[in-house]
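Only a single protein chain was left out; the remaining protein chains are all shown in position.
Our next item is chain A:
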Amino acid sequence: MNRYPLWKYLVIAVALIIATIYTLPNFYGETPAVQVSSTRQSITVDTALMGRVEEALKAQNISPDGLYLDGSSLKIRFKDADTQIKARDAIQHALGDSYIIALNLLPASPQWLADLKAYPMFLGLDLRGGVHFLLQVDMQAAIDKTMERYAGDIRRELKNKQVRYGSIKRNGNVLEVQLRDADTLKAAQNVVSRTLPTLVVSSDDAAYKLTATLKPEEVTKIQGDAVKQNISTLHNRVNELGTSEPIIQQAGPNRIVVELPGIQDTARAKDIIGRTATLEVRMVEDDQGKVSDALAGNIPAGYDLLDEATSHGDSKILVKKDVELTGDNINNAQAGFDENGAPAVHINLDSTGASIFRQVTAENIGKRMAMILVEKGRAEVVTAPVIRSEIGGGRVQISGSMNPAEANDTALLLRAGSLAAPMNIIEERTVGPSLGKENIEKGFHSTLWGFAAIAVFMVIYYGVFGVFSAISLAVNVFLLLAILSILQATLTLPGIAAIALALGMAIDANVLINERIREELRNGVPPHSAIQAGYGHAWATILDSNVTTLIAGLALLIFGTGPVRGFAVVHCIGILTSMFSAVLVSRGLVNLWYGRRRKLTSLAIGQVWKPEK
């Protein structure tokens, strides 16, 4: 009577097989690897690059264990850490600075597991070692910067339309334009509201004063853009650190999380994250005599010979040492298209920048100007366009001989010079690699010994039924690990604690069932009915108690941050898997063991004590 239909056994078997496959990668460990990726859209990582890397390695007599091209990065696996370092140097030498070459660890699980998309769990910083930063973007500064730009725009537009005004003042988030009389006030209002539709304009007729504020949706947009720009700037900077899998993402409306696994030199990480690259505009010297002198190694006084990275490869460019303009005067740079539909970069200068730019362009028509990004003491020419005419008004457009990807890169690099708004580090966590290893070990040991203690106790106390309970508890661990691996969840130390706790709590269901069966036997119910009644009665209780636990888990998941969240994810999944394994799997085992015996006189569920009547 206690038999499962075949499909139930099949469900259990399939679940077990899937669980085993997806848990497996976690046991293989990791092998050293080198990862090559590109920061720029115009430089792609493709099979051609793979060939170059292979050749470079061959030239050094290094034989990689495998090369993998996935999406935008190339990963090369090596036998040991020594080869890995040697290979990194060789690749770096062969490819130059256009690529990011980072040391990485790849899962060592066999290929067929990777083909099944079975990957190991991602280890959190507390288990792996690394740095975590929480940065807060100063939104007021971003708004201030925008308001300054609008003040310049209003000034310019009023001048263009020849509206005479007294002064433009910024008062917090409000711009105040003082005008002479009612006529100019009206004219100014017309000009501003027509040319700058993102502003809300109101006029004070008595004082001839025009006030302009940002529309609320514009404020939200500015804040969103500020965070986005800061994130892309951070991406560029973090890439220099050569971290394999940096995480840079928005957390809440004005915060950014930066996680750098494996980085130990926090001082350097902080330095790079907090640094501002500077952008300089300087004039190019195209006089052939001076250029050939410089290329011969004889750089004239007052000049620098710099690299220019283009899609055709690197070239040298001779620029004057005098800085005409810096990135501080650049408000924004966006990729787009010019009036002919060709890719272009649009640059927005502030008012000081605009007047300097007008002067410089007026004096140098026909010559080239270089936009140079100076970072970590190294200067690189981002772009060097020819000046065609005098450019006033602070709106600059660079176009010609570039594709959309290059335009994007250029805009990004020009923006990289400045953060949209300053950021402060409001949280920092550093975990050393030895501590990470220890944490894994400690978490593993506590789970193992706890599990062993429970299993031994269950077997002693409940006999064969105890063995079933212990097996279903082990199945629970496998299922839990498999689901976490499939979801590619990040495992942290609180997560390991949650696994341990899930086991400690999951045994409750088995205890409930076993006690119920004993109770039925005590009341003189025959064994088969006792099993059925025991599972039946216990099920309602198990469901109720798990739902209440799940409610607590979900609340933790919603409101938890950091370690609490890591705990909550595992806790919730653990509750679900324990219901499956405690009820379905243990019942399956019982049915397999006892189901075929028609004449069952007793159950091996430990001693059942009956009170003397």
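Annotations
Just so we're on the same page, a contact is a pair of C-beta atoms (placed from the backbone, for glycine too) under 8 Å apart; a residue touches a chain by one contact, two chains touch by 3 or more; residues count from 1.
Here is the rule we use: contacts and distances are computed from a predicted model.
With the options "Response regulator receiver protein, CheY like protein", "ABC transporter permease", "Ubiquinone biosynthesis protein UbiV" or "Protein-export membrane protein SecF" in hand, the undepicted chain maps to the protein name "Protein-export membrane protein SecF" (source: UniProt). Interface note for the absent chain: among A:P246, A:P261, A:P494 or A:G588, the touching residue is A:P494.
If you put the hidden chain back, the residue from A:S37, A:S98, A:S351 or A:T430 that touches it is A:T430.
Where chain A meets the missing chain, the touching residues are 126, 133-134, 136, 266-267, 270, 274, 424-432, 434-435, 438-439, 442-443, 445-447, 449-451, 453-454, 457-458, 460-461, 493-494, 497, 500-501, 503-505, 507-508, 511-512, 515, 518-519, 537, 540-541, 544-545, 547-556, 558-564, 567-568, 571, 606-609, 611.
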